[in-house]
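Excerpt of the complex: some chains, original placement.
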Amino acid sequence: MKVAFIGLGIMGGPMAANLVRAGHDVLGHNRSRPAVDRLVEAGGRAAGSVAEAVRDAEAIITMLPADPQVTEVAYGDDGILAHAPQGALLIDMSTVTPATSAKLAADGAERGLRVLDAPVSGGEAGAVEGVLSIMVGGEAAHLDAARPLLDALGTTVVHVGPAGAGQTVKAANQLMVAVHIEALAEAAVFLKASGADLEAALRVLGGGLAGSTVLQRKQGNVLGEQYAPGFRLDLHRKDLGIVMDAARELGLALPAGSLAAQLVASACANGDGGLDHSALLRGVQRLNGAVVSPTEREDVA
Amino acid sequence: MKVAFIGLGIMGGPMAANLVRAGHDVLGHNRSRPAVDRLVEAGGRAAGSVAEAVRDAEAIITMLPADPQVTEVAYGDDGILAHAPQGALLIDMSTVTPATSAKLAADGAERGLRVLDAPVSGGEAGAVEGVLSIMVGGEAAHLDAARPLLDALGTTVVHVGPAGAGQTVKAANQLMVAVHIEALAEAAVFLKASGADLEAALRVLGGGLAGSTVLQRKQGNVLGEQYAPGFRLDLHRKDLGIVMDAARELGLALPAGSLAAQLVASACANGDGGLDHSALLRGVQRLNGAVVSPTEREDVA
Amino acid sequence: MKVAFIGLGIMGGPMAANLVRAGHDVLGHNRSRPAVDRLVEAGGRAAGSVAEAVRDAEAIITMLPADPQVTEVAYGDDGILAHAPQGALLIDMSTVTPATSAKLAADGAERGLRVLDAPVSGGEAGAVEGVLSIMVGGEAAHLDAARPLLDALGTTVVHVGPAGAGQTVKAANQLMVAVHIEALAEAAVFLKASGADLEAALRVLGGGLAGSTVLQRKQGNVLGEQYAPGFRLDLHRKDLGIVMDAARELGLALPAGSLAAQLVASACANGDGGLDHSALLRGVQRLNGAVVSPTEREDVA
């Protein structure tokens, strides 16, 4: 397929390369130039503007930081809505609010585009290895058309509902992950303060009903008090903002999610935004007057 | 081994039977008689009092409801400390406070007993099938001696620290499980209110970093809004009381654990104590004015 | 002074009338016409558009529902920035986000306007009687110029900082009030469940360090479980949205404020948005499975 790919950062770069590898004709665009050059080296082609990238595309994928960038790239004078051809697929894989996705789907449809929201989880490693989880909102028929592309990017591609639903599921994911990390952090501080053998304890906890993917994957961070990212706390903070905004619009009370959002904000306010989100542990340590572990901050920069 | 088993309830009954099956000579005692009769049918022997049960025992196992019963059975005139022979193992597998276990270990040691705290997770099914997870606090040498017994009861037997540490890990387990259920419940309400396809959403969430054993095992309860226990909310409430008491004694602040304790209390105050703990979902529904699902309360009684 | 007054609702109507009474020449405008007619009866004059109202004004006061309306009235083609004369005072007394106020102050200054944000507390009664508390953000010299007007509207007029600071203080006010009501509600449920004499208890609590203006003024609502507004929960919900948004922009963690925001959202989700905010008590009752009092909902409509 002829694919325009806008946003070639940490995630978008390797994703675009995977599409090349799968045999697609990928025309990439990015705000700064070096990312485009890397795509060209990987076998893609360079576009100097959004308009140029999308003009002849059968499918357009965006992988941008947040709502303002998606809005700008979609609605700007040089943007997708103004320049994409009738019938093209528009797949936004950035993490943004469900409301932004729903609006984009409606506005795109008016101009004859087939829009999907398809945020991902799995992190940089998942992007590089093409094993992302992809949660897709929008019409099922559009997803059928997009599947050849998405199957090159991830191993789990699930249709979760109408436009915006992909973002909703991603938001729910971020809520659950933050709360699970906090649960692990509180358990760890409690266990250590009680004199239990933390490593043995986490092993047995992981084998029972308290098990979680967070516990499996972040155990090392917790035991070593090492927080090289991984997924950064300040990105998680952005995503919890999406959760809480969406909840507010729906008129929902989500007490544990809201508490987690406060604790993530606190971690960032204490300078831990550049660390892996497992560094919520440092927040629980601070609450408890515990000597906070030396961070990996130098390695992070 | 000659084993005295005190407390033949939902958990203790099948555990004692598993010891018989493994070839041990089990002398059982229980407050009410029918439970003892069932043990006798299973091949065990009956004791009319705690004193009689423990008098010649090499190992004594207790599986009682909570702190007051353990204290009574251990310290009473008819109790274990007064009547157990020098050198016997005393393994308390009830869920009680770490402080109660630590005190029992010290008092037992004074009278020549080798005391372990060994609470379990895995529920009634785990007890029946002999596949419990067992977290053991106390001296490693005592655990070596007790292993033949514990291996007949569970598949994961882990030494997690000194006396009381088994209870600490069990407490951490209960904190994590409650918080994980609450996270799932809030995600479910959020997803449903957003119009996402809940079943598809939970499937994709389970495959990523938001995955948890709770999500795997309780998905059915959440989707069907059916809450036949499983593990009852009022037992979970008791256990979170242990967590918060232990945290208070240690001078710890555990905000997510404490919030979960409040929400479990609220569920019980609303009459859901007899339902499976996945019914925390009903609490989030109530917070959000959602019509609360018809419960399985009639089936529960 | 020649005053343009935009927004003649529950608060703005009586405020404009008070300005007339104090001898000012008030030209009023409102989206719907009847409110303008009432002002004319009170001795003011009618303007058919924002442009007409502000064209010759020495001072412009806005008292509008929320951010979108303030933005529209200020920035629209027919709006204040396009039509107000150089040097005019622009006093926005609506409750909006500090960011909206700060932006308006900067944009107004560019066009030669002297902008203040001056939100109020004291409710409809305070507006009618001219005894509002007014928290003013912006340059002190502008406030000096505006004092003759503000003194006709309130008894406490305090300069609290630069542009936006008035809104910040109003936001802090709404945070504190919500938390104080929740504290009172939890105390009331606790006291009643304990069998204490609630009326006597509240009397002694009010006399000590637990005293609050909320306790003084809302005692009747709590004792009678009557919730005719007063200040409506759904307005408080909007204001807590401002608080949490402002906190997020500043990167702050405010756990009690955030919890209160969730509980207010829950009350509204349960249909109590039209009741006085003291109806947070009903939320605590619901959490505790207590029979929730019959509401004044019929009187509210």
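The first chain written gets the first letter, and so on, giving A, B and C; residue counts start at 1 in each chain.
Basically, a contact is a pair of C-beta atoms (placed from the backbone, for glycine too) under 8 Å apart; a residue touches a chain by one contact, two chains touch by 3 or more.
From a predicted model like this one, the values you see are computed outputs, not experimental measurements.
Q: All chains share one sequence and 3 are in place; how many are there in total?
A: In total, this homomeric complex is built from 4 copies.
Going forward, only the chains that are shown with their structure count from here on.
Q: Is it true that over half of the residue numbers where subunit B touches subunit C are used by both copies, so same, or is it different?
A: Same: most residue numbers at the subunit B-subunit C interface appear in both copies.
Q: When the mean CA coordinate of each chain is compared with the mean CA coordinate of the whole protein, which chain is closest?
A: If one averages C-alpha positions chain by chain, the most central is A.
Q: With chain centres defined as C-alpha means, what is the inter-centre distance between subunit A and subunit C in Å?
A: Here the centre of subunit C sits 38 Å away from the centre of subunit A.
Q: When the C-alpha atoms of subunit A and subunit B are each averaged to a single point, how far apart are the two points in Å?
A: Roughly 38 Å, centre to centre.
Q: Rounded to a whole Å, what is the gap between the Cα centroids of subunit B and subunit C?
A: 52
Q: For subunit C, give me the residues that contact two or more of the other chains.
A: Residues 255, 266, 269.
Q: What residues of subunit C sit close enough to touch subunit B in their complex?
A: Touching subunit B: residues 255, 266, 269-271, 286-289 of subunit C.
Q: Mind listing the subunit A positions that touch subunit C in their complex?
A: Its residues touching subunit C are 241, 244, 247-248, 251-255, 258-259, 261-263, 265-266, 268-269.
Q: What residues of subunit A sit close enough to touch subunit B in their complex?
A: Listed in rising order, the residues of subunit A that touch subunit B are 98, 121-122, 133, 135, 137, 156, 158-162, 164-165, 168-169, 171-173, 175-177, 179-180, 182-184, 186-187, 189-191, 193-197, 200-201, 203-205, 207-214, 217, 243, 246-247, 250-257, 259-260, 263, 284, 287-288.
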